[in-house]
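A protein chain is absent from this complex, but the other protein chains hold their places.
Let's turn to chain A:
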């Protein structure tokens, strides 16, 4: 019959050691999660700004989906986790003066998102050095593709004509790349999101879309001539319509930045692409989505579509009158 004092002594010895071991285990597991997937696609920053990541709250788990990000992120990008679904971001881009600025601030945003894979598709004959260097320096996990839009499809003059969908060929190429790279039966979980390079994305958005089962939707600001457009959600949490002024009877009256698709759905519907010809203005998104999902299967995010987490901002064309016909500034200086 063990004495009471012995039991107390035993507990006093075992308890602190178990506490120590759990704390030590948590602190050492997170650095181990930085296993990388494919070296070929990696762009890892090898220079400055690799300050050691110091998080004083040891109980703040890396795998937590809730985004109350008040900690400082000094190690960029966050270490790859084997449990989080990957977010594949497809961004078509084209050369113009503000391209580097736009991609820089996109990268600044993406560097905060764990398990992000950036698929950047240039509208060009060759992959430009500007974009290649930028991607390498960010340290993000990326894939750099390019395909040139044939001249008869290109937008003439400025971009205000809505009937010619810009970036379509590039997006389709990225979708095809995904189908060639990932097999339908792979265990990789993932979400595909079409992110244009001049929009603004909050970090919360990525955590909302990460666990999409089929297609998820949310409001987008500054589209359709409104402060925001959003899906109509009923009390059962199902989408039944669209709160827009511009053609609300479209099958999917939503902007490119307003939905995300589960990777498996993309892979299991190899015929689904963005339609190129004969697409009315505002119907591009519908041309893809109607091949993938029906209205009642849509998953509303952002608190049942009551919060705005993405803004369809547009950057002004910079005033370059003083460059003159031949260009005044040194063209070797990259902007």
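Structural remarks
Throughout what follows, a contact is a pair of C-beta atoms (placed from the backbone, for glycine too) under 8 Å apart; a residue touches a chain by one contact, two chains touch by 3 or more; residues count from 1.
Note that contacts and distances are computed from a predicted model.
Missing chain, UniProt name from the options "Trafficking protein particle complex subunit", "Autophagy-related protein 13", "Galactosylgalactosylxylosylprotein 3-beta-glucuronosyltransferase" or "AP-1 complex subunit gamma": "Galactosylgalactosylxylosylprotein 3-beta-glucuronosyltransferase".
For the options A:80, A:182, A:211 or A:246, the residue in contact with the chain missing from this view is A:246. Of the options A:114, A:190 or A:219, the residue whose C-beta touches the omitted chain is A:219. For chain A, the residues touching the absent chain in the complete assembly are 9, 12-13, 16-17, 19-20, 23, 48-49, 51-52, 54-58, 68-74, 76, 97-98, 100-102, 104-105, 108-109, 111-112, 200, 202-203, 219, 221-222, 224-228, 230, 243, 245-246, 306-308, 311-316, 318-323, 327-329, 333-335.
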